[in-house]
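See structure below.
One protein chain omitted, others in place.
Labels for the chains are A and B, by order of writing; each one numbers its residues from 1.
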Amino acid sequence: MSPTDTIELTIDGRQVTVAAGTSVFDAARMNGIAIPTLCHQQNQTPVGVCRVCVVDVGARVYAASCIRECEPGMTVKTTDAGVVRARTTLIELLMADHPAPCARQLASGDCELETMAKAAGVSEPRFARRLSPRGRDDSSLSIAVDHEACILCDRCIRGCDDVKMNMVIGRSGRGYTAHVGFDLDEPMGSSTCVSCGECMVSCPTGALTNKRVIGSELEGETLDPEWILRLPAFQGVSGTFLQLNQHSVVRRTFAAGDVICREGEFGSTAFYILEGTVEVSIHAPMAHVQQRDAARGWFSRIRSTLATRATHTREEESSRRYIPIDAPVDLPYEKPLAELYAGDLFGEMTCMSFHPRSATVRAKTDVVVLEMLRNVLDILQKNKTFRAELDRKYRARALETHLKSVPEFASLPAEFVSYLRDRVELIRYSNGEVIVRQGDPADAFYLVRLGFVKVTQRHPGGDVVLSYLGRGSYFGEMGLLAGSVRTASCTAMDHVDVVKVSAEDFALMLSRFPQIRTALETVARERAEMNRARLTAEHVPIADFLNQGLMEAQSLLLLDLEKCTRCDQCVRACADAHDGVTRLVREGLRFDKYLVATSCRSCRDPLCMVGCPVGSIRRRGSMEIIIEDWCVGCGLCVRNCPYGNLNLHPFGDKKKATGCDLCMEHAEPSCVYACPHDAAHRVEPLTFFGGLLGTAQRSAMGSTTATSK
Amino acid sequence: MRIDASHRPWAIASGVLLGAAVAVYVPYALRPVPPSGGSVLGLVYGGVGFACMVVVTLLSVRKKFPVWRIGRTQTWMRAHLWLGALSLPLIVLHAGSLFGHGLTSWLMWLFVIVWASGLGGAWLQHVVPRRMLRDVPMETIYEQIGHVRAQLVDEADIVVADAAGRLDVATAASAGSVGASALATVMRPVDPAADETGAFREFYVTEMRPFLQNPSRVHVLADAAEASARFAKLRRLVPSALEPALADLESLCEEERQLLLQLRMHRVLHGWLLVHVPLSFALMTLAMVHIVMALRF
Partner (left out) sequence: MRIRTAKQRAQRIDLYYFTRAYGLRRWRRGLSIALPVAVILWIGGVAAAGNRKPYSAGPVSRAHAFAEPRCEMCHRTVAAPQPGQPVPARADSANRLFRQHTTDGACLTCHEAPAHAANQTTPPTCATCHRDHQGRVELSKTDDRFCVACHGELHTTHGEPRVAKAIDAFPSRHPEFAAVRPGAADPGRIKFNHAVHLKDGLRGPSGPETLMCATCHRPEIVRTVTHPKRLPATALMAPVSYRQQCARCHPLFFDERIAEQAPHDVPEKVRPFVRQALAAYIQRNPTALAAADDVRRRVPLNFPRPVEPPARTPQEWVTRRVAFDERILWNKTCAECHERASTADAGLPIYEKSNITRQWMPRAAFDHAPHSMVTCESCHAARGSAKTSDVLLPKQAVCATCHAPSKGAESRCFECHRYHDWTQARPVAAAYTLREFK
């Protein structure tokens, strides 16, 4: 049938003409007749699960209007007594399983089921309430799941799979135990859910609610979708979407001098500047955490007069030029200050991945911004016009600093950067996408612009994480330099933007600037060396060893409890070596006769590194983790570390994170060096516990690495 | 520090030195002039002995600058043990006789006490850490025991509140809110009709909480067997739904007991230092006075 064919039918006594293929629901809607639905949503493929939209089409049974196509001459009755009774009974049955009032009803009063029930007069069902045993799922940071309120309408499934194509949500179980599950029925927070919010937006009841929306809404002026659509950035965005998500974007006005957001705070929104100029800066002092309080004893004061504590510095700190932040510009290290103008978007990482704010933004002039939640930002980013605008701005303003912030490229002259500017590709990857695969031919060099990339290498026994790369890092040069294949795989961990430099441009750069080639080759050689030195994972049978996560560790600080006299010399030495702040706590779990002290374990998979908003926590080489001076004290790494090895310390009126750096500038860590009883040892666990775990035969191979450190 | 095979070079060197010192002493003692501190050999013995004492005392200075790379603290500790053990025989050989008169006899007494306390401390360091390893699995940092205890009290409060309602709530919250709002978190309102948790709460308020706040060895819960009996009795009185909470409370009691034990053991392990260290400083001061005065007269 051609799309231009029309059909004539009667709905509630009215003659209507619709295009062929239109559903009865759409036909009624187009003619002003609203049929109540629960599982049908306009932007989703109808599935006819809930049967609330049943109408009398003159057939033997009532038809679900959302999936029933119009036929010529059909007589549809939508408000017939029988239809109404059917509908009402359906709703009453659904209410019997519903924990009224559900979260949504309590928060915003717009639970579609309860609204319908109230309208139908069946808020108090006759049937005995039987609550689902599936309970609540609060594991996700942004979305609260209440299975008790779920009516299995599958809107979320369709939203996740069809609309957003994240393929996270599905149905799990059968019959009485059927429920909505994430991945393989995991808690939502542990699944591959990217918190886009599509399911939450689609859910008609309080089964999926925005955690942040409960109890507090976005402050600001909600906007008429029509007005929003007039903005050039929103050209092409679906009006319906904006209508459904009216509370997800607001307009806010700031006077000059107001603080829009502070570094280190957690948030969930991004900002788009409509008018005005803002100042972006980092207020956290660029310094190491030091203990300065005057309550130190007189001896310490005398000592500090006679012999000042060595300030903890690292020589490569001076080579850092820019601090990567969650904005279209990077902040120079010496003076972390920049400006953003109308049409700039900032706070993407916070909004998309719930990372903490990376800088403080203050209005320089009077400023009008749009503050939006993730779903709206997502739409914006999918918008081609907006995308092109963002990329253009990036190329003009930030690409150069990004390239130059790589120490090896610091000497690139401006004219080459201009040459590259329009030739680089700006590509975006979503969570889980593989950017380069180990073994593929090397054809490009990548610079990470936004998000986190996981670098892994295949080993017998599993994949080994080599590192995490955040904004400002680069990868792909090893394969290009060697002219061979990729030595590792790089996967996007969340929404990742990369700058892709083609192999020819890369080769051109290397040939024109031999010093860059030398610098890169040195780094590549070091990296290869370190990667080769990593031990492979191996299955060991000791449950305790695994449960404590000791498998993950490359270096453990063990305190031999048979020798330790609990004298605290190790702690004092650590504090002495690190400006008065200890990186080691003599508490933790025991393994064998050792206390596994709470001090960085140099994990193979450094979970602490993921999500740093300013990229200050990084791994130097393959072992020690260091935190640079510009840490803004958000505490994400502290929360991420499963063993509590990182701590936040007060620093003036702010906080900064600290962790053990294995005292790499010395031959022996200070704690081990200072223990008077030979009780402190830094060891490589698999080698050290080789006899205990039955991995003793590996010690021959493992001896090339630093074992007992 | 445990004295194990790694100390062998030190032990051998000390033994050789001691043997040499005694071998040189024998002919010196048989000379017509009786051995005395002021003779040439006596001064040599005294000098070497005092040098040993100085090195030994410097350990405490070394520990104040733990980061300075002037030799591992462990090495200094070994030196402390062996040179310290050697210093007493050397000083006795220096003196010629065991106890002098006046200042020298006080000095010798002080020295003997310090030396003996050092030996005792070394022995303690062999015995006590192993005991602590075995008997105090839940040990924490000694200085933080008070701090941790406060947290244990809080934890216990929450366990009890979770299981049996808020402690100060005598009546229940709204009875009709079965199937509470999804925002209910910690407190589950108690149905006043079924107060089976009374015994549980009473036990906690009258017996356990005071023990957690002011733990002492004379409390009935301070003895593991007694506490276990008490909990067993309690188990029969409360509904089985409270079993996990009881198990948690029992574990908290056990932790409290272990902290008490840790306190005692730590004090033993470190208490001897109260004798050894201050007296050793007094000894060094007095020794310097002795050196000056003996050379003078």
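Quick note on the criterion: contacts are C-beta pairs under 8 Å (C-beta built on N, C-alpha and C of every residue); 3 or more make two chains touch, one makes a residue touch a chain.
Since we're looking at a predicted model, the values are computed, not measured.
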item	value
Touched by the hidden chain, restricted to displayed chains	A, B
Full-complex contact with the absent chain, from B:I141, B:A199 or B:L237	B:I141
Contact residue for the chain not shown (choose from A:V250, A:V596 or A:M609)	A:V596
Residue of A:R572, A:R619 or A:K656 touching the missing chain in the full complex	A:R572
Residue among A:T582, A:S602 or A:T687 touching the omitted chain	A:T582
Candidate in contact with the missing chain, chosen from A:I282, A:C641 or A:A679	A:C641
For chain B, residues in touch with the removed chain	31-34, 100-104, 106, 140-144, 147-148, 151, 155, 244, 247-248, 251-252, 266-267, 270-271, 273-274, 277-279, 281-282, 284-286, 289, 293-297
In chain A, positions touching the absent partner	291, 295-297, 548, 568, 571-572, 575, 580-582, 585, 587-589, 596, 598, 641-645, 647, 649
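Operating definition for what follows: only the chains that are shown with their structure count from here on.
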item	value
List of chain A residues in touch with chain B within their complex	99, 101-103, 106, 129, 131, 136, 144, 146, 148, 206, 299, 303, 307, 310, 561-569, 572-573, 576-577, 585-587, 590, 593, 666, 668, 670, 673-678
Touching residues on chain B, where the partner in the complex is chain A	1-2, 6, 59, 63-67, 69, 72-74, 76-77, 125, 129-130, 132-133, 137, 140-143, 179, 181-183, 266, 269-270
